[in-house]
Every structure is written in structure tokens, then in C-alpha cells.
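This is the structure, below, for whatever I ask next.
As you look at this complex, bear in mind that one protein chain is not there, while each of the others sits in place.
First chain written, first letter: the chains are A and B, and each begins at residue 1.
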Amino acid sequence: MTPAAAPTGVEAPPARDRAAPGARVGDSPIRPDGTPKVQGRFAFASDLEADGMLWGRTLRSPHPYARVRSVDIGPALAIAGVSTVLTADDVPGASTYGLMSPDQPVFARGVVRYMGEPLAAVAADHPDTARRALAAIVVDYEPLEPLIDPALAASEDGPPIHPDGNVIRHIRVEHGDPAATGDVVVEGVYEVGMQDQAFLGPESGLAVPDGEGGVDLWVATQWLHEDRDQVAACLGLPHDQVRLHLGGVGGAFGGREDLSMQVHACLLALRTGRPVKMSYLRDESFVGHVHRHPARMRYRHHAAAAGDLVKVEAEVLLDGGAYASSSWAVVSNAARFACGPYRVPNALVDATVVRTNNPPCGAMRGFGAVQVCFGHESQMDKLAARLGMDPVELRLRNALATGDVLPTGQRVTGAAPVAECIRSAIAHPLPPAIGNGWLERPGGAGRTADASRVRRGVGVAAGFKNVMYSEGFEDDSEARVRLAGGVASITCAVAEVGQGFVTIASQIARTVLGCDAVVEPADTVGVDSAGSSSASRQTWMSGGAVLRAARQVADQVRSALAVSLGVPASSLALTDDGRIVGAAPGALDAPDAPDAPDAPDARDARDGIDMTVAEAAGDRAFESTAVHRHRPTYPLDERGQGDADVSFVFAAHRAVVDVDIDLGLVRVVQVATGQDVGRVLHPAQVVGQIEGGIAQGVGLAVMEEMVIDGGLVLNPSFTDYLIPTVADTPEVLATCIEEPEPEAPFGAKGAGEPPTISSTAAIAAAIRVATGVDVTRVPVRPWDLI
Amino acid sequence: MSVVAPTRLDDAVAALATDPSLTVLAGGTDLMVAVNYGRARPAGVLSLRRVPELHDWHVDGEGGDAEVVLGAGISYTTLLDPALAGLLPALAQASRTVGSPQIRNTGTIGGNLGTASPAGDTLPVLVALDATVELASTSGRRAMPVAEFVTGPKLTALAPGELVAAVRVPVARGPQEFLKIGVRNAMVIAVANCALVLDLDHRRLACALGAVGPVPIRDHDAEAWATIRLDWDARPDLDRTVVDGFGRRMAAASRPIDDHRATAAYRRRAVEVLARRALARAWAAT
Partner (left out) sequence: MGCDVTTTPPLPAEPAPDADAPAAYELTVNGVAHAVEGARPTDSLLHVLRDRLGLPGAKNACEQGECGSCSVLVDGVLVCACLELAEAAVGCEITTVEGLTPAGAEPGDAALTSAVLTDVQRAMVEAGGVQCGFCTPGFVVAIHDLLDRVPDPGPFEVREALAGNLCRCTGYGRILAAVERVVTLRGNGR
């Protein structure tokens, strides 16, 4: 039951360097993990090694749908250097797993349902030996006609491709008067392609058997405890025999919420009795994690002649691919946010997510909300044109505000500065006219642009989504804070995926305790779940847990100080910058008073007590563990009604594009944004989230798409799945709207997702203006524009 | 497996004659991807990195007959050197669009020829310039036009035991243009590209298209059609009908396919625009 020794990475634990001293909430201290990261000695999961380590690889289906008549591993086992080959027959526990419903096989048995589905795993002495072993496995497939059309899947004609059926979830939201009509009606059909998270650090992990039947897994993930639960179930082991440790995570964006190599690596390690490392190559990564759901949407907007929205009708169909993943929640987001951040008195939303033989889809930054935002914002522009109104004015006129009721019947009680977001976005200066350099023009380095054939367009969009989990999903985070020797150490199982929680946590502890803080490595051993690093929730949830634990520690210190001073605790106050103050004449004579020689407490004799909490603690250690929960949420009922959410985040974007109207090439010149953040805890990190999120929105708008044909992924590489380079990203101008959220720690909402929600829609709108082409699909391809 | 790294071209061709199964490593930007992904498993590698004569260039001949002789190991970055770029401007423009700085530092012109990808960025330039490739083997050297050397998608006329030793590129006095379409502003494989050369001394227009057919595409009829409609003496502003007609003819000559990077219809439309713009831009610079 003892955890295996830590692997020899470059430097584990990954995040133990201290952040810059002195910085509190609202400052921008440097990241504690920044120094090892710039030096190349930060231990990402793919950097870990252990003595006697084997390399694991996965055999995956080349077919989107096929019967598997047999799998012969004999030839692979015969290859020198191959330690073991495992198939579905070797899974001791549950044969399937899943985030919300366990419908996905660890290894396929009898049937494969998407291209890339795992059938077997190999452990060998070298990655190349493992690769040859995979090639030697003989699989007898009988290809079947794949179900690739989500509409066909939704119709439930024909046989289901999975025992659980093809429809994963169907939601109908009925709000107000279904018969209401407006003076003006606009309709549209919209489509969103399949986007990939394209995190740079490939799926990687190192599984180390403990020699007593258990296993330790160092892994890049977004949620250690959920992984642990799913892995343990498949291994047939109790939780204490499956210990997960966070390996350095090279980005996530939702793509690490589901298991990838976790069970395979642990099975291989337990079978061979040796450490096993698995690290995907990029082509495997593209089929080894879920993607953003492609969407088809049909909208009908009704408005009064003056521009007030009367009714929104929306049908949303999401392609969930072969397995459920988080589709259940994604379709709910799509349904709840389908009408946009506007007052909509009447609404009918019909949202469905189905199984097909396309690649499985699940979480990606802003899930559900990103897709429908393209739909509702396209409609708002169409409506404005029909009404002869300025699109910004139409949005401002209908902008949601605190106190308004959503189509789910939920009243927005927190901050909802939609109008402020829009006004801030458009208040930024517009960029100068097109420049002379090739990289300043559409077509870029290819030297294609002819300035006389380039048109500029400006578009605006707004969007929103929930922060934290919704619909009654269990949502809490535990953190422990220990104050000893003048340093606070924070233990919390948050997956630091790059977002900077390690910095925020240190700032919070320092703000409460007035001292340096370190964040201990995250694992499932020493602390309970923190929930996933997703849904813009960790600043609120785990930040809240750290804040609570730190305050409890501060309170303990205050009590101890009061005792040692012989004064009532009530005579000492905790300040909001980590100090204890109080009038305590003569108290320093008490025997247990802090006596650090350099502590600035000499003045206390004259002025009373004024010292940091850490100084007051002296050489005693204090520790407290706290769990943070938000108020309960409730599932949507059969009419799509319910208080499903805790809080919402809003953003608006204004995009400026230049389009080569003969070639259909687009350069996104500038994106300006106003974003509702509640309160900024770390200004530099918020800017980083905004710029990074907008870059992903640019990608979805003009280049990023998994090209699928007949269930086959045609571009599983960075050669052909294009993400924006530094030559593609626009100038970003950002305003953070600080209206503190009443229920949130420090009033701070999450900031990660809003930048991706409406940036894509704003760019599409700008392209429409530039070209006059009715853009109904993203990503916009050059041939869509000419 | 062994890695053979000779320092003289003669030794390189001798090694290849001794063991024709050796895989030739130039820059490695294509081969190593195949190796990393298990798509190539060389029994032996002949590295050309240390052969100095493959990394040199010089000018052969004078005036209107001058040719630049480029060692096959010349990198794209070297082709951007002002001295070379002044002589072969379209080749420099094309090189600048290849991959990333890292790729341009590594990849070579000989490798671009040897791989013979339909999307190879230097190939249309070499074809438009009537460049010849020099092939070396133990039986000596032979030369052939690049247009004949590239026989199909990733297919060449290279015989067993032969290496691409050099490329001879005629120096043309006059403007040159290279334009490339990709769905990203940098580091992208061509969806279509176009090289155009105006040779003022020989009063000749040449144009080649890339990524719109199995090999770089020229249309001598279209070139002749445009050439006789250009007033090479007075060089007035270009007649719009010449530009448009030339674009239409080049588009008609293209043989694009649908693939995951673009549709055939887009590629055909795009090369029409590229050919128009290349001609207009080059003519304006005369």
C-alpha cells in the first residue's frame, strides 16, 4: 500500500518553486513553475522515467465500424523484447468506463465503433519494438456500414450502434408562450465543425507497480480523483491501491477529462511487474481523446418591430461520436445557452446529442456554449439587418441583466454585465488600414494578397455560459493549508494544466496568512478531490477551498496568540491582508509570546499587536483542511426548467478581419473584448487566458477542423490539422469588467472559457461584412467565400 | 542498420553502388517524419550532410546564358541569402514559404526534388525556369530537365544508385513571382502555388503551377498566347484581357483533385487568380 518511489523525471514535484514573495490577490506575481519551465527542467508526464521501464503502445482500429471476429496476439508475443500483450480478456474489473456513463470499452470486444478505438496494448523494451508488436497482431475485422449522419442517428431508424441506443440525451426547453410570434421573423441553419483541443503535451503517463498488487500512476490529466475512480473500477482494485499523481500537464482544454492511456498503462504495469510508460505520438493523440462536438443548428428568431426579442426557436443536433463522454452535459449547455445572453420572454429549444461512428466528442473549452453562440449571434445579425438596426444596438437593447429570467426559468441573481461587455469591446480603438508586409495581409507568407482585392469587415458577438458544474452534478473541492516555519504549504488535488492555479493558490494563502506559500504536488493520496480543471471552476472552487482552509489556519493562530497573550480572541482581528491586529498593552510579557528575534513585534509593546499571521504563528505549526461547495443546483425537468446553474460568465468580442475576396483567405487583424470576470486576482494571467482563448476562437473560425470522411479522420497531424501560428493571431485588446460575484471567493468568476465563446462568432460576423457572403458554417473555408 | 556519412560525393555514390538499399538522408525533414511514425524503416542511411560540394553554389556562364549551379544540399535558408536571392528571386520567394525557420534551415533543394511532392514549393519555380537536375552515380553524371525528372506524385526518374547532386538554374533578367495559397498565414502546405518568370532578354514568359496536379504544370500554349500579347518594348500597363485570359488558360491547364486540404474546384479557381496576380505583379515590375 505504500506509494512507489517517485519516478526520475527532471524535477518532481513540478510546482514546488515559490512564487515571487510579497504578491497578494490582485498583483501579478510570476508563476512558481515558470522558472523550471523556461529552463526545460519541469517534469511533464512525457518526461518521466523509472528504472527497468517498459514502453506501452495501443493497437487501434483502422475502421470506424467493424465486427471483430478475432484478435491473435501470438505473433506479437513472439517478438523479442515484447513483455506482454493485453486485450479485452485481460481486464480484471469493469470492462467499460466513462465520465458520466460507463459505455466505452477499455479494449474493444467483438465490435469497434470508431476509427482509433483500442483493441490491445503492448509493453516492450523500446517504443519501436512495441510498434512492431502492434503490427504483428492479427485482427480479423468485418467492416460494417458506419453510421455517420447524426440526423439519421437521431431519427432512431435502423439499428443502434451501441446497446445504450443512439440518442444519448434529448432536452426540450419550453419557456413562456409557445404560440408567441414577432413582427419580424428570421431563420437560419448553421453548422460547426469538429475542433480538437490540440494541447501540445501528448497524452502520457508512467505506471509503477508497488509490488503489493497496487499501482501508482503519474499522469497528465484534468481530474485525478475521477481518473482514479474509473481506473480502479477497471482494474478491480480498491481506491487505496490505485494512486494517481499529477505529472506535468502540457495543456488540456477539456481533452484530458476522459481517460486515454490510464487504464492501459496500469494494466501493463501490473501484468509485467515493471514500470510502463505510455506517450502518444500526435497521430494517436488525435484519435486518443475526445473533440468538440460538431453541431447542426436551426434557428427562428421573432422580434417586435422596435427590436425587442419575442421568441427564439432553436433545434440543436450534436454529434457525440461513438461514446457518451460528457455529451450529457454538453447538450445541456447547448440547450441552456441556445438563446444567448439576452432577455428572451418565449423560447422553444430542442437539443439532442447522438452516438455515431464518428470520433467520440466531449469536453472542450466552452463546450455547448461555443456551438450555439455561433448560431444565436448569426441570428442576431440577421435580425438586425432585417430590422434595419445596428447590430450592436439590437444586442444592447436585449442584453441580459441581473434579475432577468433565463429560458430555463432560472433568475440571474449574480453579476450579468452583458451591456458593459459589449460597450467595452466596441470602445477599443480600431486598427489601422491594411499594412504593407505580407504577414499583415490575408494569405500571409504565401505572398498572395493584392491590396485592391482585400476587404475589411468588423463584427460583434456576445456569449455566456455557466461556471462550475450544473444540474445537480456533485461539485466540491478540498484543500489543506499548513503553516509552519513561516511558509504556508497548500495541498490540493487541482490539476495545474497551465491555467495558473498554482499562482492563484499561493496568492490566496499569502493574502490570508501574510507569508510565502508553496503548492505541494497534487495526488489522490493526501487529499480528497478538487474536481476537474474545467468549466472555469477552479479559481472559485479550489480557490475557495484554499481560502477557507487558510482562514481557518489564521483563526487558529489568532486563538493561539490570544491564549499566549492572555487576552480574549475577540480582541484580536484578522485583517484582509494577512495580519493580526489588536490592542494588547503589556501582553508581550506573556511567556509564550512570539519571540523571533527579527520579528517586527517590538513596536507591539507601544502600539498593540500588528503582525502577520505567519509571524504570530512563530515556530508552531498550524494546519487545517477545508471543503468548498457552492449552493446546490438542480437538473432540468421535462420542460427544461430548473435552477441548473450557480453562476454565469459573459463576454463580448469585436473582430476586425481582412479578406481576400478572390481567394477567400482571411486574416484576423484584431479582436477586442469586454469580459465579465467578477474580480481580477492576477491581471497578467487573466490577459493570458483571454489571448489564448481568443486564439482558439480564431482557429475555430478560420482553420481548425478535424476532417472526417465516412468516419475516417483524414488529418490527424499538425501538418494538416492547422492551429494558429504567431503569424495568424490578431492583436488583442481586452477590458475586464469587475463586478464582484456575491457568492464567489474574492468575487472572482472563472476566466478561461468566455474568450472562446463569442470570438468565433464575431469573426464570422466580420467575414460576412467584408464579403457579403452569408457565412453559415465555421470554420470558414476559403471555398465558402468565393 | 548503419549510418554512412561520406565527405566526398564520389564516396557517397560509391557507397550507394555498394549497397543500393541505403536510404538517402539529405535534410531529413521528410525521411525523419516517416521514421518517427514507423512508416519508414531504413536498413541503412547514407547521410549527405558532410559532403561539402553539395553545399556550395556558383554561377556558370555569363550574361543571358548564365546558370546558377546549386549543390543539392543547399538549404532553403541559404536560398534566401541576398546574393542568391538576387539571382533567383522566385526561388527565394518560394523558399521563404517553406515550413518554418527550423525547416528552412534543415530542408534542402535536393530533398525537395527527391521527395517530389506535388506540393513541393520549389518545384514550380524550377520548372518555370527550365532548370535541370544533375544526377550522380558511379557511372558518372547525367542531367535532365526538372520537368522530366519529376514523373508523378512522389515519383522521380532517379535510377537506383543515383543521387541528386546539383540543380542548374538559368538566371533570367526580369521580374519573377511566386505565390502560394495555404489556409494559414505561415508554416503550411500549399493548397496551390504558382511561379511566373518574365525573361526580358529572351522576351519569354514562363509559368508553372504546383499542388494542382501530380507534377508541376506548365502550359506552353498559354505562355505563348500571353507572350505575344505583351508589348515587350514599350511595356505599357497590362491589358486586363491579357491578364484575365492568361489566368483562365492556366486554370484550364490545372488538374487539381479534392482532398482534405481543399476542393478541386477551389484549387482551379485559385490558380486562375494566382496566375493573374503573378503576371500583373511581374509586369508592373518590369
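Things worth noting here:
What we mean here is this: a residue touches a chain if its C-beta (ideal position, glycine included) is under 8 Å from a C-beta of that chain, and two chains touch if they have at least 3 such contacts.
Predicted, not measured: the structure shown is a model, and the values here were computed from it.
Taking every chain of the complex into account, the absent chain touches A, B. When you scan B:A72, B:A186 or B:V242 for touch with the missing chain, the hit is B:A186. When the missing chain is restored to the complex, the residue among A:V85, A:L281, A:L400 or A:A545 that touches it is A:L281.
The chain omitted from view is touched by exactly one of A:L134, A:C421 or A:L663, namely A:L134.
Think of the hidden chain as still there; on subunit A it touches residues 9-10, 28, 30-31, 33-35, 37-44, 46-47, 49, 57-62, 75, 79, 81, 115-116, 126, 128-129, 131-132, 134-136, 197-202, 248-253, 279-284, 287-288, 435, 437, 439-440, 445, 497-500, 684-685, 687-688, 690-696, 713-714, 716-719, 723-727, 729, 732.
One chain of the complex is left out; on subunit B, the residues touching it are 1-3, 5, 25, 27-29, 31-33, 35-39, 41-43, 45, 47, 49-50, 99-103, 105-106, 185-187.
Following the convention adopted for this analysis, only the chains that are shown with their structure count from here on.
Rounded to a whole number, the gap between the C-alpha centres of subunit A and subunit B is 44 angstrom. Against subunit B, in their complex, subunit A makes its touches with residues 128, 131, 135, 281, 283, 439, 442-448, 450, 662-665, 667, 702-703, 707, 709, 714-715, 719-720, 722, 724-728, 781-783, 786. Those residues of subunit B that touch subunit A in the shared complex are 36-38, 93, 96-97, 177-191, 193, 259-263, 265-266, 269-270, 273-274, 277, 280-281.
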